[in-house]
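Only one protein chain is missing from this complex, and each of the others stays in its spot.
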Amino acid sequence: MSQPDLRERAERCYDKIAALVSGPVSLMEVCGTHTMAISRFGIRARVPETLRLLSGPGCPVCVTPASQIDHLMAMAREPGVIVTTFGDMLRVPGSKSSLEQERTRGSDIRVVYSPHDAMEIARAAPDRIVVFMGVGFETTSPTIAATMIKALAAGIGNFCVYPAFKVVPPAMDALVASGETRIDGFICPGHVSTIIGSAAYEPIARDRKVPCVVTGFEALDVLEGVILLLEQRAAGKAEVQVQYRRAVSPEGNRTALDILSRTFTPCDAAWRGIGVIPGTGLEPREEFLSMDARRRVQVEMPKDAVDLPAGCGCGEVMRGLKVPTECAMFGTACTPSRPIGPCMVSTEGACAAWYRYGRG
Amino acid sequence: MSVQGTITLDHGEGGAATSRLVRDVFLRHLGGPEVLEDAAIVAGAERIALTTDTFVVRPSVFPGGDIGKLAVCGTVNDLAVMGAEPRYLSAGFILEEGLEIALLEQVVASMAATAAEACVRIVTGDTKVVARGEADGLYVNTSGVGVMPAGRTLSSASCEPGDAVLVSGSIGEHGTAVMVAREGFGMTGDFKSDCQPLGDLARALLAAAPGVRCMRDPTRGGLATTLVEIALASKVEIRLREETIPVRGAVRGACELLGLDPLYVACEGRLIAVVPADQADAALGALRSHPRGAGAASIGEVREGKGLVLDTRVGGLRPLIALEGAQLPRIC
Partner (left out) sequence: MCLAVPGQVMQLDGTSARVKFHGVERVVQMDLVPEVKLGDWVLVHAGYAIQCMDEEEARETLALLAQIEGEMEEQSRAEAKP
């Protein structure tokens, strides 16, 4: 596709969106990578103001409770422990500190690109305990499950995982059920759906009457996803549609789902700024308990965790009650270089994306 | 004669070991007078440009360069983009005890070669040795003196609406090459720092387009951070057109995999020029016909307004801000 084609196709999408929006509409992008794409491509500046694109709880590091981050940092302070993490997590504040700050104080904290790389660090350092911070939705958790299966098979007994995973569809359902905010449609996460399949959203469309469109991450994908949602709304429908057909099937990736369920079992999970949502966490099955960092590294979870600092609006932002600019601290007290809340940290955190790329 | 072994604390004590190191490593490559005095006396000019920079890059050697080449280029380029003719450099070294002298020699030889390429002389220097663990291999400081031609004033604050924004080649090459050399992240590919001296390219550009408002080399913080600074200084908007910004495949691939933005990745051999519209074609032609600027492109224009704005490849408008902290590889 040549560049002018792309611009022309985008212009046609903007026209279509403008024609479809007649009054206030709120669409929620559940996935932080969508938040990021919408900001990065400057899409907000080109759609009608009455079309609100809300950021949901789709940044897995933002929704990791401060208590778990505090716990991980306490483990990192133990002699002989190496903490490994995706770069996303490094600057996210716990109650008092972040992994990055702990590293400056001497903890051995390393950024990896893949959980497999963390396992290789463990293989190369048999006298150390290597903790991998297991954050992520269904896209990421199977990669970590597969790594755990391999580590177990290879007898790499010094590799363990701190389970802080989250599961997406029940959280979406809980958001709608709470009735706190109006959601006229979900821009469903593309790569989570690669794993779980688009059928996973059927109950939300059918029972909660909220249109769902599984959407890709390039600019045209997002624009097409928005159009499909607006068209459903105009037709009074609430269905699951897949815009991102090239990567998503109705049934998902069976192998990945099998690996995930072999390794983990569902549990309740606390979402930072939101609270406990039943059935949205994952914990290791019996066979993998020895790889649970909370057992492997005997350090108590600090009890004095402060989930969000006073005045922080991250909870409201993640529940779709506010857009980042409606938080009093946004861009003044809270900036990416001095973040107060978790959403200002990760590049895909809603506040960071809005700050970095403007509202547009 | 080449010096064998590793750096010891004795090499920093100012005695015979120091003298041998200076003679056999530094002077052998960089040249110098028979008798070393406490300062170099050089020819001057009415106006001189003076700059300094310290280099701590890890690893010391990376594809496309090393800390020595970088230390010469970095300082030469700071002079060149001010419109000065780079002439003299000083070189200060902090060496960690245990450093392989062969590595030091490689770095010094590379400084000599780069200085020759850039037509500058390294006329004074200093060496200190610190105990093992108190530094990481070697650090280099270079200060540079350049001659300012009469009447030449380039300033980031002088850009006007209508001006064109040019970049002399593909961006993000240095930062990506060093990151891959340091962290690896398991990636292999055609990574090569763009590290090169820009004095002759800047001269060719100024000859073809004497009205150039300003030049900058987008090092730390990358293209975006440097242009934010220019827009702020000139109280204008700079609007970039995304698809015109040259990014090479390997850099784009690495950035996509790791979730980094090439607009914020450092260059060490590129210059940005803001040029009045009527000289833009001549300026671009001069850059492209020079081997150091063959990949030059016109990437945007100056407008009334504020800040740096990217006209994205789908016609959206994305404000760009200065880099906030180092970019980290991410999965989200």
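Here the chain labels run A and B in written order, and each chain numbers its own residues starting at 1.
Everything that follows uses one rule, which is that a residue touches a chain if its C-beta (ideal position, glycine included) is under 8 Å from a C-beta of that chain, and two chains touch if they have at least 3 such contacts.
Quick caveat, the model's predicted, so the values are computed rather than measured.
Among B:G253, B:G285 or B:G307, the one in contact with the hidden chain is B:G253. Which of A:L53, A:L220 or A:A352 touches the hidden chain is settled by the complete complex: it is A:L220.
Contact with the chain that does not appear here is found for just one residue of A:R44, A:R91 or A:H191, A:H191. Contact with the chain not shown here comes from a single listed residue; of A:I69, A:M133 or A:I259, that residue is A:I259.
Of the candidate positions B:G12, B:G144 or B:G169, contact with the hidden chain is made by B:G169.
Chain A residues in contact with the hidden partner, per the touch definition given at the top, are 1, 3, 6, 31-33, 58-60, 86, 113-117, 136-137, 139-140, 142-143, 146-147, 149-150, 189-192, 194-195, 216-221, 245-247, 253, 255-256, 259, 348. Mapped onto chain B, the interface with the missing chain covers residues 169-170, 185-190, 243, 246-254, 256-257, 259, 291, 294-295, 313, 330-332.
Just so it is clear, only the chains that are shown with their structure count from here on.
Annotation: 37 Å between the Cα-based centres of chain A and chain B.
Interface of chain A with chain B (complex): residues 3, 6-7, 10-11, 14, 32-33, 36, 39-43, 45-46, 59-61, 86-88, 90-91, 111, 113-114, 117, 136, 140, 219-220, 223, 335-337, 346-348, 355-358, 360.
The part of chain B that touches chain A in the complex is made up of residues 183, 185-186, 243, 257-259, 310-321, 324-325, 328-332.
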